[in-house]
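The complex is shown incomplete by one protein chain, all other protein chains being positioned as in the whole.
This part shows chain A:
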């Protein structure tokens, strides 16, 4: 737990893939360069967080929201990120909405299924427990970062 914030790295495999896809085919990257970029990405997140937090505090809010992050991008002179970020946010919101509706639908379907199965099988499904656990995990996901 005594790690410095900059030591919290993002997974190497993902960083490498992002780099490779951004560059033309046949271009390689040395381990040192890859590791430096990974570190830079962590520093970027920390700096952006700090910037975004300033906006939140200015707005007398305790919770960082997407708007704060977008304002931070502007402040950090990464305006070119703002448009793709807004698109990603829209897609993310749609996906979240879809997830919610899908899991509600799943529950409805499951209830229908269980009603008809009740007559045949005995209740030894541990599928139900798995679903419940998954739903609990989903709820955890929605919890906000708490210091």
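We take it that a contact is a pair of C-beta atoms (placed from the backbone, for glycine too) under 8 Å apart; a residue touches a chain by one contact, two chains touch by 3 or more; residues count from 1.
In this text, contacts and distances are computed from a predicted model.
Taking the options "DNA polymerase epsilon subunit 4", "Two-component response regulator", "C14orf80" or "Chloride channel protein" in turn, only "DNA polymerase epsilon subunit 4" matches the UniProt protein name of the chain that is not displayed. Although one chain is not shown, part of chain A still touches it, namely residues 5-6, 8-15, 17-19, 21-24, 26-30, 32-33, 36-37, 39-50, 52-53, 62-66, 68-70, 73, 76-78, 81, 84-85, 87-89, 91-95, 98-99, 101-103, 105-106, 134, 137-138, 141-142, 144-147.
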